[in-house]
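Other chains of the complex are left out, but the ones given are in their true place.
Letters A, B and C name the chains as they come in the text, with residue numbers starting at 1 for each one.
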Amino acid sequence: MILARVVGTVVSTRKEEKIEGIKFLLLEKIDPSTMKGKGDYIVAMDCVGAGKGEIVFYVTGSSSRMTEITQGKPSDAAIVAIVDEIELEGKLVYQKDAVPSH
Amino acid sequence: MILARVVGTVVSTRKEEKIEGIKFLLLEKIDPSTMKGKGDYIVAMDCVGAGKGEIVFYVTGSSSRMTEITQGKPSDAAIVAIVDEIELEGKLVYQKDAVPSH
Amino acid sequence: MILARVVGTVVSTRKEEKIEGIKFLLLEKIDPSTMKGKGDYIVAMDCVGAGKGEIVFYVTGSSSRMTEITQGKPSDAAIVAIVDEIELEGKLVYQKDAVPSH
């Protein structure tokens, strides 16, 4: 699974009918050692009610169809978790709802 | 799913018989933060009647076979949506049919 | 699907028995904006009788098993079309059997 930040939304009227009603979020992959964006963006289907600014991880490929919302659908990226904490090399590098120190 | 612009077409007479009659579009991946092409091209099967210049997103891998047009076919990239709007960090970075500001 | 040029062949005597009798072609991925090779090579199973020098597109992953020749086989890249024409940004950047202009 890949760590990313929810940075926006993508709206489409004309789309494959199987994906009607699904919410498409724009994600920017992040580097957990800096918690900064990598400038690499993907569109993912939301399975957990993720909101803008939140850190999530998403699952790619056929595995992204293994959720109640995405099964049988043409999805190659699905958000499956909103991240609360990331601990890296013994340090807490991210904590949801913590006041950022900068 | 990956954001891209339809930049052309690919024509083939001699091809696997399962993909007869399918339209192959040439896509250039885009960076939504600039809306510019990344110089990275792929060939995708069209499932939504996308036209040249349009911003779309396509699905990769086995999931690209989860559409009416591509099922059971040797497809690893299928266009599943024509994009109307992209919102990034609170700004509307793309709006279909909007007059470009530059 | 990915555009590539057939640049050679790979011969193997000792191989998984399911892939006996299959022709393995060496492909170099191309950039359609220049039609030049990208220095990135892969080995693909030939499903369309592609010959050296031809521009083809191949399909990756599980979808590469969706052809008569490759089904059930350990294939992750299968050539499914010989390209006749590529049109990019309104220009015909490749035409099979055309005399190269340089």
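We adopt the following convention: a residue touches a chain if its C-beta (ideal position, glycine included) is under 8 Å from a C-beta of that chain, and two chains touch if they have at least 3 such contacts.
Not measured: the values here are computed from a predicted model.
S.K.: Once every copy is counted, not just the 3 shown, what does the total come to?
M.R.: 5
Throughout what follows, only the chains that are shown with their structure count from here on.
S.K.: In whole angstrom, what separates the CA-based centres of chain B and chain C?
M.R.: Those two chain centres are 21 Å apart.
S.K.: At which residue positions does chain A touch at least two other chains?
M.R.: 62
S.K.: Would you mind writing out the residues of chain A in touch with chain B in their complex?
M.R.: 7-16, 18-19, 24, 26, 39, 41-44, 52, 61-62, 64-65, 72-77
S.K.: Name, in rising order, each residue of chain C that touches chain B in their complex.
M.R.: Counting only chain C, the residues touching chain B are 1-3, 31-33, 47-49, 57, 59-64, 66-68, 78, 80-90, 93.
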